[in-house]
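Here's the structure we're looking at; comments come further down.
One protein chain is absent from this view; the other protein chains keep their places.
As written, the chains take the letters A and B, and residue 1 is the first residue of each chain.
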Amino acid sequence: MQEAPMSFKARAERALADPTLKLAIDRTTGTAERKRAVAMTQFPQFEAARECGKRIKDHVIAHLDHYLLEFERNAIASGAKVHWARTAEEASQIVVSLCRQAGAKRVTRVKSMLGEEIGLPHALDEAGIERVETDLAEHIVQLGGDRPSHIVWPSMHRTREQVSEMFKRSHRAPHREETIEAMVDSARRELRDKFLSADVAISGANFLVADTGATCTVTNEGNAELTTTPPRVHIVTAGIEKLVPTTAHAFAMLRLLVRSATGADVTQYTTFHCGPKQPGDRDGPEEFHIVLVDNGRTRMLREGLKEMLRCIRCGACMNHCVVFRQLGGHVYGGTYPGPMGAVLTPVFDGLKSSRDLPHACTLNGKCQEVCPVDIPLPTLLRGWRDRSWREGLEPASMRVGMGLFTFVASRPRLYRLATAVAIRVMRLFSRGGTVRGMPGLGAWTAHREFPAPAERSFMAMYKDLEKGQ
Amino acid sequence: MTQPQSASRPPSPPRVGLFVTCLVDAMRPSVGFAALKLLRDAGCRVEVPEAQTCCGQPAFNSGDTADTAVLARRFIEAFEPYDYVVAPSGSCVGMTRAHYVEALADDPAWAERARRLADRTYELMSFLVDVMHFTPAGVKLDATVTYHDSCSGLRELGVYAQPRALLDSVSGLSLMPLEGNDVCCGFGGTFCVKYPAISNAVVAEKADAIDRSGARLLLGGDLGCLMNMAGKLKRKGSRVRAFHAAEVLAGMGDGPAIGEER
Partner (left out) sequence: MTARDTILNAVRLGLTTPGVDPAAIRREAAALLVDPAARRPSLLSDSLVDAFIARVTSPKVAATAERIGTATELPDVVRRYLESRQLPAVVALQPAAILQSLDWSGFEKHDRVAADETIAVGVARWAIAETGSLVFHSDAETPILANFLPLHHVVLLRANTVLAYLEDYAAATAGQRPPRNVNIITGASGTTDIEGSLVLGAHGPRYLHVVIVDEHSALDEAQITA
């Protein structure tokens, strides 16, 4: 990740200075926000569905050991091979060695955020295995040599002009017309034979169905089934929190997921995978592997982030986040951006390197309001701030300042005096109702005026009034 | 004063402790006097406890829970004697109602006191409407206004209809819709000075939306957000002026707006 040495603030400033990026963000998140709003008006049962979805996830998490074992048992019975991975490295190494065992030269991949989380693209590239991303957005990300900037629209940061240029440079028979339709067609032509000639397919899962051992993937393009059907081997990687008790529970979650993500009622393709090719089947892989990944999830369970395990990766929180909509996803520096990423990245990358993420938030609560499983994101973000403070990661100036403020504010008479002095100082710097050039106010006044205070504080004037009565 | 008597009306006159908030105290006392007037007009016996300072929200949102607890205990002591605690700010009330219990979680006795006080603590406009069933009488202001719903009030306390109901009784006033009325203005307390560039980008969009509303006045229920928006409007040369809604409701809408010389 080329931008790792840059600080969060530097990355943020670079993004803020990029009008093309802002345009791209507004187009995608704006459309998503509008479509979700329409979907909500057509689904008055949303609140009840949301409550149910939240309880399903809480139930599964409360009995996670039971559901993991039930899933494993049924998956094995269906002919799947189940693998367990404690860490990201372990997970990607399992996948790489399965590819090696299969003698894979070319693997096709269906977009999966867990795959990004465990560093799979990098691990496959390192192992010298040709990796073909088949999701259109991931294809664009691969051609651009960068990272996903949104969990639902990974190439959200690219404008159509940029995509057109990339396709012309790298497709064998690129589009001639400058329309999005023609570009989509170009990708269709380019990827078609790669689907059919891959040795291994790798996908993620939106749900793991405990009582059948099936994995469920939801997509819109049809690339997932084209990817996972032809190769000899299909590998699914999934986080252990993806479990649902039954297919019916998966449907209850699906209604929430799709409306929150794209505003559609369901995705075009909802596919359940259960084991390898069965006798008589016309097509399908001979081997079906499932890699169950922990990578910090059991730690979240123990360390007060249980509620975050409800997340179904719909992206609504970022689409509605004022900060994300200014910055886009790359600034967050981790696999997951936006509010949910600001909660998750400290889990994966450590708080020290990511302490800006939970702080760069106004705690306005919109993310929780739109979250289809009612995750208290602001509370969880504040929890990281609390931890950052306790672990001494906050700057000394902040700690001293807050201590001093508390000392004064817990002594009302001293506080009155301090207020009077502060007013006096601010008024010294005031002209035309505005405080100008006052040291310490630069962060505010760089961008907006700071209104001058009244001559005396409320408490001082009120006291005089009382006396006068 | 003419107002409908309601069965759910508290034993009159209730004793209300007014928390003016640290920002109103230091920056814009008129909001405090407006609150005082409105509460008295509504029939409350209002007192302003001497011991009040700051609710501790800056410490809480910085992750400094220990200092928050110190200020929370002070606040509880100061306001416990009253039937109700009222403040002209959704975010300070959100702090005391929703977060004191969290900040004092390690201390069950204090957490219990926080819980009991939380139930009696209200944002000014929701208190006037929901508890006092109050309608201001005889207030007049010829102006087109637009309203920004500050996030804490809206999402932590459900303050939305109350300010609109109260403003509806001001004659001459017409309310223009604000695109993204429920979208954060980018203030976020210490956020706006910790991440000034991001905050600026957010408030710039907000100021544009306010300008597009066509209103001459911007109203809201939280001084922090209002100072942020007013400061941005002024910097960009907008002619929209900003007031706390309480000021307009108390008949002070013809005075100097936020950031105007008085």
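As a working rule, contacts are C-beta pairs under 8 Å (C-beta built on N, C-alpha and C of every residue); 3 or more make two chains touch, one makes a residue touch a chain.
Keep in mind the model is a prediction, meaning the values are calculated, not measured.
Shown chains touched by the hidden one, complex as a whole: A. Per the touch definition above, the residue from A:Ile118, A:Leu136, A:Ala198 or A:Leu327 contacting the chain not shown is A:Leu136. Within the complete assembly, A:Thr271 is the residue of A:Thr237, A:Thr271 or A:Thr419 that touches the hidden chain. Within the set A:Glu90, A:Glu165 or A:Glu369, the residue that contacts the chain not displayed is A:Glu90. Although one chain is not displayed, chain A still touches it through residues 24, 27-28, 30-32, 42-43, 45, 48-49, 52, 55-56, 59, 62-66, 68-70, 78, 83-86, 90, 134-137, 140, 153-156, 158-160, 163, 180-181, 183-185, 187-188, 191-193, 195-196, 212, 214, 220-223, 225-226, 229-230, 240, 245-249, 251-252, 254-255, 262, 264-278, 280-284, 292, 294, 298-299, 301-302, 306.
One rule holds in what follows: only the chains that are shown with their structure count from here on.
Taking each chain's centre as the mean of its C-alpha atoms, chain A lies 33 Å from chain B. Here chain B touches chain A in the complex through residues 20, 22, 24-30, 32-33, 36, 48, 50-54, 56, 58-65, 67, 70-71, 74, 102, 151-152, 155-156, 182-184, 186-189, 191-204, 227-228, 230-232, 234-235, 256, 258-262, going by the rule given at the top.
Residues 9, 12-13, 16, 322-323, 326-327, 359-366, 368-369, 379, 382, 384-390, 394, 398-399, 402-403, 405-406, 408-410, 412, 415, 419, 422-423, 432-434, 443-444, 446-454, 456-459, 461-462 of chain A are the ones that touch chain B when the two sit in their complex.
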